[in-house]
Every structure is written in structure tokens, then in C-alpha cells.
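A single protein chain has been removed from this complex, and every other one stays in its place.
Labels for the chains are A and B, by order of writing; each one numbers its residues from 1.
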Amino acid sequence: MATSVFALEPLWLALLLQALAALLLFLIGAVVVGYLEHKVLAHMQDRLGPMEAIWHGIGQLPADGLKFLQKEDIIPTAADRWVFALAPAVAVVPGVVVIAVLPFGPGLWLTDLDAGIFFALAASGVTVLGTLMAGWSSANKFSLMGGLRGAAQLISYELPLVLAAAAIVIQAGTLSLPGIVEAQHGFTLFGVPMIYGIPHIIGLGLFFVAALAELSRPPFDMPIADSELIAGHMTEYTGMRYAFFMLSEYAGMVILSALATVLFLGGWYPWPGVGLPEGAAGMVLGFVITFAKILVLSAIMVWLRATFPRMREDQLQRLSWSVLIPLGLLNIVLVATAKVWF
Amino acid sequence: MSETLPHEGGVILPGGPGEAMSVEIRDGGLVTQEMNLNIGPQHPATHGVLRVVIDLDGEVIVRARPVIGYMHRGFEKLAEARDYRQIIALVNRHDWLSAFCNELGVALAVERLMELEVPERAQWIRVLMSEWNRILNHLMFIGSFGLELGAITPVFFSFREREDIQSFLESATGGRLHFTYTRVGGLKEDLPAGFLDASRQMAATMRSRNDEYRQLLLGNEIFQARTKGVGALAPDVAVDYGVTGPTLHATGVAEDVRLSEPYCVYDELDVKVPVRTNGDSYDRFVVLLDRIDASLDLIEQVHEGLPAGPVNRKMPKTVKAPEGATYVRTENPLGQGGYYLVSDGGKTPWRMRMRTPSFSNIQMVPELLEGSLLSDMIAILGSVYFVVGDVDR
Partner (left out) sequence: MAAPSLPGSGLLKGLGLTFKTMLSPATTAQYPHVKPELPPRTRGVIALMEENCTVCMLCAKECPDWCIYIDSSKETVPVEGGRTRTRNVLDRFAIDFALCMYCGICVEVCPFDALFWSPEFEYAEYDIRELTHEKERLREWMDTVPPPPPLEEGAVPPAEIEAGIAAARKEAEEAVAKAKAAAEGGGEPEAEGPQIDEELFARLVAEGTPERAARAKAKAAFVKAQKRREREQGGDQ
């Protein structure tokens, strides 16, 4: 198995490069997915979206970023200053951390943890702490309700997410993300090389739905519900702090899409059994393939957003506890049985 | 609630600053406290400056009280100091989504006082315009209702249609929102050439587009889950509060002025009033969609039957309504509009009282809100169709 390209000497150089790469991937991923959302959403709504910034609006998000920078940073008088100021950071940091374990191509990961998948899921779950902190500290009832809804939602949906991932872990026999990709590479279904997503269609569905809910993406955007809670926990935020929340949302899309890619769609291989060339060419190709898969998944998230109204809080809780979680458990049983059988 | 609201640590807690929050258990359950929440006057769900004060128990609304008047512009008083031509321009504006229907109501009232016979062609065109205005209005609410439930696409679709309709209405009236097309005794001027063709074409397009809305929202399971059984309004409650229009029709009462007290040439047309029976948000929405189809039917009938002739009659330079009083009812897009005109024979009315459908609709809202979830409030407010300007006037 390949080792990370960042396994360099001396250590400080490796660490520096890793930190830089994680930040860069985080930003680029968020911006690209953000642009994708702008454009796909616009076209689905019979309009063009941003068109002015550079060419077809590709400069829109960087321009927005600059605009956010210039905005006044307002902290409400009644707010809990420290918690309020920290919340956006708490929302962003897990995203950067999770990037560290995600494989974007052969050897293109910052570090390969033995329990990579659980590290990723656990760390991405921290994001909601930011939501909760923001909701609590804003001294705004709408924010508070948004924060609480967000927390409740996370608790219910973390479970199906983990259950869906657990089935894959059983299948692959490893918790390491690059390990899963390699295991998937050698996977065959009745002799035909196959991505996990096809036999594990239930798991894929579960994972995707739970990921949407984790991200508070429509149709699970009750915590933000702009028509009732204004912007949920982000109501009182302005300028860069607000931008951080937006960044963390888009980065969250990248991360969960990347996880789904690794778990269900064969990671950086175009198809299990189809290899990549050795060396740098393979790395670039692998990176492109991974990113393409991520974008497709993100586009589907946007597509859902363009089409569906949001579910009510009690409905989405019921969906999780009485449909998704039993389904997730059943899925594990099925996978385990099948694994022992074959 | 405690007398002073401590603002320490962000959120208002029971107990006050420094005191630990105590958890009390009574009757085997956690004792909770009601939270008072101001929805509006600036809030995305109220489309306008309406304020709803609600008391929440968790996510359940215990009490709701709409507070109106943030948009009061004294239309009725202003009308006493304006002549009839100016009033027509004014009533365009309080309910900006039913501009034509409102100016028509005023013109009808003055005409009735003056005992004027309006030329046939003008009456047909008035029907045509009213129905297009009705569609414009309903499109707005179809879009915004979707938006309130979190579906962001319908509003773009419905505004696409609104744009198209407004464009050809503009070619006749010169305005996109405030048409100011009616005059006492007829219309400002006749339709420009090509208007009827555009209207025919748009009617056909609109029919297919209306099906798109059904496809996008009605069948959607999430949409159904959000709206079915939510904010169900009983017919007798609706009648008691004077609720009219689509909100009333959704409860199964088919009262429609176009049928019960036809004005213009509605008695010569085949007016269909779509009715549903459940009275919930879903039915109110379906009624809206069906009403668009019904209006398109009427528009097509007008295309067929539009007679030739003048659209105006010779009027004196200053219109003066003779002494007396009259009350005219019209079926506005949101419900029944009433125009009570008292004249002392001068060129301005002595009193001009308007009954607006939105006012009655909003009055009824607490009935629906109390006991529902906060999220359902959005579905209810979005489907009890009202325009804040029309409420406050």
C-alpha cells in the first residue's frame, strides 16, 4: 500500500506542508463547491447565477470573501463575547482537521490513521458544537432555537451515519480510509469488480441522507430555516465570522462527499479493478477522479436543495429514529451475514 | 416570566444572574417555561411589516396575537381629500398585488352612484384585466409559499411567469404593478394592437406552467407532510371571521361575489369556483392553483366574446358623484373587497371605507396558530393569504 506523499523528513517540513495543504484543500474545496452550488442552483431555477465576476462569475466567491472582510464585525451587547467570537472557529476547525485523513488520490493524504473513518466522523461531528455555541451566545431567541434544533438533529443523525459507515468497515475489514479504498479496489461481486455502493445501496442511501442532515442541508435545514428562524444560529453574525460558517458548510459538503466517495464509490480508482498509472500521473489522475466524484455528490445535494421543501423538526426526528436507525441496524446485520456467508 | 430580564451569558434563563438554573420536576415531568417570541415586524415569514407575538412552549405555540398597523398609511382618510381620478391611482397601492381589482371596485362604486352605464367593451376588458391580476396575485403566493417551506425554486418559476404577464399588461396599461387603467366610466384607453394575441399565448403557456407547479410541489411527499392537516380551518369559523376568497373556498364554502352578486359581465361568463373541503394549508394551496386554471378559463371566454366598441364614455371634466351612499363588493384575488362610498355631491368622497380581505384573514390567524408548532406557523401564515398593506391600509 502506498504511503502518504507527506511522509517527509525533516518532521517540521512535513508538518508545515501538511498544515498548508489541509488549509488549501479546505479553502479550494469550499470555494469550488460553493461556486457549483451558485451555478447549479441558478440553472435549475431558470436563471444564470453570477455572471459578472471574471468569466461566468467564477470570481464571485473570492469577491464575496473580500467583501466579508471589509464588513463591520458586530458583536451584540448582550452576547456572550468569548463564546460568540469562538463559535465560527469551532465550526471551521473540524473541517480542516478531517481533511487531514481524507485520501484524495493514491498517496495524496496527509496522514493515514488506523481508525481514520471514525476519526473523520467524530471530528466532523464537532462542527455542531460551533452551531450550539453560536446559538447560545447570540442572546437571540431565534439563534437559540436554531442551535438547539441543530444539536438535536446532530444527535439523531450521527447514528445512522456511523451505522452506514460501520457496515462498510465490516465489509472492508479495515478502519483506515486508504485501506478501504484498496479493499474496495479488490472487491468483486459474483466475479465482477464492483464498487461498494451497488451492493450497499441501502448504506449509501443512509449515509447520504444522514450526511445531508448533519450538514443541515435542505431538506434537513430546520436549524437554519431562513423563513422562520431568520438564519438560525447565524442570525447575529456579520462579516468574516458569518463567512466562516458558510465556509464550514461548503467544506462540510466536500468532506462528507469525499467520505462517501471513499466508502461507496471506489475512492480514487475510476472503477474497482481498473488501475491507475504509477507515479505522479497516477496521483494527478486519482485526484481528478476523486474530485469529480465529490463534485457529483455535491451537485446532487444542490439538486435536492433546489427541489425540496424542508422537513419539520418532529418529522425529521421521526425519520431518523424510526426509519433510518432501524434500517442502519438491519443493514449491518445483512452485511455481516453476507460477509460470513461468502 | 421574571420581571427583569438578565442579559448575562447570552440567553435569558429563569432565576436571574448568578443563580443556578434549577430543574424542577412536577407531575413526573420537567417543568418548562413559556418563551415569548416576537415574529416580526421585520421577519421573512410575514412578508411585510406584520408582527405576531407568540408564546412558545418548546416548539408549540401557546398563544398568538397578530399586531397590525405598522403599515398604516391612512388611505381612507387620504381618499377624502382626493378626487376620484386620484383615488383610483391611490387604491392601486394599498394591496399592491391586486391593483386592478381595487381600482375597479372604486370605479364601480362611483359609477353606481352616478348611475353610469359603462360601455360593453370596457366591461369585458375589465374582466380580462381582473383575471390576469388574479393570476399575478396567486403566482406571488404560490412562489412565496414554497419559499416559506424551504423550497426555493417555485418562487423563481412563478416570478418568471409574473414577468411575462406583467410585460403584456404593461403594453396596455403602462404599469407593471400599479396599473391605473380604470377610469370612472370606462378605461383609460383601449388595448394596443397585439395585446389579445399576447394574452392568448400567455394563457396557453400559463396552463402548462401551472402543471409544473403541481409537479414540483403538490406530489412532493415532504410538501404534503408539511401542509396536510396543518392549520385546518373550519367553515363556520371562517365564516364567523369574515374570511373570504381562496382561504374560504378551501374550507368548502363556495361564496364568490362573481357568482352571488356579479359585476361587470361576470353574469355572462361561466365562472367556476374551485372548492376543497379540508381547509388546511394543503387545500388552500390547491385552491390557489385551481383558481389560476379557473381564471384562465374566464380569460379565454373573454378572448372569444370581446365585443367591439368604445371603452369610454364622455365624462365631465371633473367627476362628481351625486349625494348618496353605496356599497360595492368585488371578488379580489385574496377575497372579497368592499367599497363603501359616501358622497355629499362634491368632487371628493365624504367618506370612503374599504373592506379588505386580508384584514379578515389575519384576524382569524390566532385560531389556527394556537396549539400548532412553530414551523407550522410558517405554513399557516404563508397559506392564509394576506398582504400587509391590505391589512393596514
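Heads up, the rule we're going with is that a contact is a pair of C-beta atoms (placed from the backbone, for glycine too) under 8 Å apart; a residue touches a chain by one contact, two chains touch by 3 or more.
Just so it is clear, the model here is predicted, and its values are computed rather than measured.
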| Looking at A:14, A:27 or A:42, which residue reaches the missing chain? | A:42
| task | Pick out which of B:189, B:240 or B:267 touches the chain that's been left out of the picture. | result | B:189
| request: Return the single residue from B:202, B:311 or B:354 that touches the missing chain. | output: B:311
| said: Touching the hidden chain in the complete assembly: which of B:57, B:117, B:212 or B:267 does that? | reply: B:212
| said: Considering the whole complex, not just the chains shown, which residues of chain B touch the missing one? | reply: 82-83, 85-86, 89-90, 92-93, 121, 153, 157, 160, 167, 170-175, 178, 180, 188-196, 212, 214-224, 306-312, 314
| What residue numbers in chain A mark contact with the hidden partner chain? | 40, 42-48, 51, 303-304, 306-308
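Operating definition for what follows: only the chains that are shown with their structure count from here on.
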| field | Whole-Å separation of chain centres (CA-atom averages), chain A against chain B | value | 42
| Tell me, which parts of chain B touch chain A in their complex? | 7, 9-12, 35, 37, 43-45, 59, 146-153, 156-157, 160, 216-217, 220, 222-223, 225-226, 373-378, 382
| task | Spell out the part of chain A that touches chain B in their complex, as residue ranges. | result | 41, 44-47, 77-80, 83-84, 136-139, 141-142, 144-145, 218-219, 221-222, 225-228, 230, 305-315
